[in-house]
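Shown next, in structure tokens, is the structure this report addresses.
After this line comes chain A, so read on.
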Amino acid sequence: KDDITFAMQLEPPHLDPTSAAAQAIDSVVYVNIFEGLTRFMGDGSIVPALAESWEISGDGTVYTFKLHEGVTFHDGSAMDAEDVKFSLDRARAEDSVNAQKALFAGIDSVDVVDPLTVKVTLKEPNGNFLFNMAWGDAVIVAPESIENIKTAPVGTGPYTLGEWVQGDKIVLNRNPGYWGAQPALAKATFKFISDPTAAFAAMMAEDVDVSANFPAPENLPQFEVDPRFTVTVGSSEGETILSTNNKQPPFDNIKVRQAIAHAIDRQAIIDGAMFGYGTPIGTHFAPHHPAYVDLTGLSAYDPEMAKALLAEAGFPDGFETTLHLPPPSYARRGGEIVAAQLAQVGIKAEIINVEWAQWLETVFKGKNFGLTIVSHTEPMDIGIYARPEYYFQYDNPAFQELMTTLNSTTDPDKRTELLQQAQRIISEDYVNGFLFQLAWPTVAKAGVQGLWANAPTAATDLSAISWSE
Partner candidate 1 sequence: MLRYSLKRALSLLISLAVASLVIFAVIEIAPGDPASFMLGVNAQPDTLAALRTELGLDQSKAERYVSWITGMLRGDFGTSYTYRTPVSQMIADRMWVSLPLALYALALSTAIAFPAGIYAASRRGNVGDLTVMSATQLGVAIPNFWFAMMLVLVFAINLRWFNAGGFSGWDKGLVAGLHSLTLPAIALALPQAAILARVMRSALLDILGEDFMRTARAKGLSRRQALWRHGLRNALIPVLTIIGLQFSFLLAGSIIIEQVFYLPGLGRLVFQSISSRDLIVVESVVMLLVFAVITVNFLVDLAYAAVDPRLRSRT
Partner candidate 2 sequence: MSLLQIKDLSLSIHGIEILRRVNLTIAPGEIVAVTGESGSGKSMTALAVMQLMPNGSTATGSILLDGEEVLDLPEDRMCQLRGASVGMVFQEPMTALNPVKTIGDQVMETILIHRAMPRDKAEERAREVLARVGLPPERYPLGRYPHELSGGQRQRVVIAMAIALRPRLLIADEPTTALDVTTQAQIFDLIKGLVREYGMGMLMITHDLAVVADMADHIAVMRHGEVVETAPTRQLLTGMTHPYTKMLFAASEHQVTLPESGSQVPLLAVANVVRDYPLPRTSLFARPGQHRAVDHVSFTLHQGERLGLVGESGCGKSTLTRAILGLQPVQAGHILLDGQPVYTGNKANLAVRRKMQVVFQDPYGSFNPRHRVDRLVTEPFHLLEHPPVGSERRDRIAEMLTAVGLSPDDSGKYIHEFSGGQRQRIAIARALIIRPQLILFDEAVSALDVSVRAQILDLLADLCATYDLTYLFISHDLSVVRTITDRVMVMQAGRIVEQGETEQVFSDPQHPYTEALIAAAPKLPHRRPMNAR
């Protein structure tokens, strides 16, 4: 058997990973259709991709990439240094619609040395640069295919776009002209099943072979006991937090935020909303990361203490606020539990269920909210706490300072230390309620091998996958 069907929760709006934030795009095209200079592996490590190797100048500002030889785009044209320059320049241009423009902000210039060598000069050293280049937003595209890239993507990857039935499925076919090793699967189908029930039913009825990030944790035990399936539960990059509007009274009072932190029983949320799947976190950092510090003790569940803190803050009878909940079940279910727990200490949080578009408009852009629950799924995103205009509006110059230092630090040990310091600051400031790290459950038919257990980035690395005999 050399074909496979995936269930995907979200359909990509289009297939250009360099001009939209949708993770669904990366889930289909990343390292399958498009490749970058570097890439993520399933364990989160960064390895060379289109760049065979690279050299970093002593001051850390000049990266010289050596490209693989003989790489062609799906349309047959050769991939060379010009294409790399084009892709990076396009992403950082004035009118670029790249969703992660910040990744490229530090680039000063991109120069073609020869067809297989390209030199990237940074404005200042950036310890994250190779990591940044591995993102789906930094893949290399062909200039002549830009026009139709959204519906007819042309990349260098091991798969080409076969068919896209909008609202239903996308089919990828093996690219016989791939520069690397030929993958095992000849064909992969991504079926879009947003509804958790439908995903469960489709899996049970064996309409699909794999469902990564399976949306209904409550159904996992059924798959676990069914010999037809295997279940792996890995970790994702999603820190699920009770975001708090730090500028809005009473949340501008740290005592109030601390009270909230102590009012919340993380384990109850993980058990009730996620049916036990998820790891408690005490700060905004992925527990599987080497630099993680367990700070959950700072905000242990203690409703009495919460009440005391509220009284200290001048709210002995609690207060009223809003709790905006976007569609995913971690938010909707988690929100119901959070609201009930807050009610125990006297805080009345009115639940407002919103769609993503509304959430973006009201909460994210309008900053018109009290509390909200959301999972921040970008890898290594603690940096958002250094942005005072970011929707939770945490403005701490010391922290911002720390982040600047971190960005210009390349020494791994030093970086770890800075990161741990950062984790502690936001945890002690009770910026947000830190709930849990989203699990990454994958349900597959028995016999499917090579699936990523974790999700260091949104991707479905098809070339690693095969069927056992």
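What we mean here is this: a contact is a pair of C-beta atoms (placed from the backbone, for glycine too) under 8 Å apart; a residue touches a chain by one contact, two chains touch by 3 or more; residues count from 1.
For anyone wondering why these and not others, all candidates are chains of the complex that A comes from, given by their letters.
Keep in mind the model is a prediction, meaning the values are calculated, not measured.
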Pick from 1 or 2, the complex member that touches chain A: 1
Candidate 1-facing residues of chain A, complex: 11, 13-14, 20-22, 94-102, 150-151, 165-168, 191-195, 197-198, 201-202, 204-205, 207, 327, 355-358, 360-362, 364-365, 378
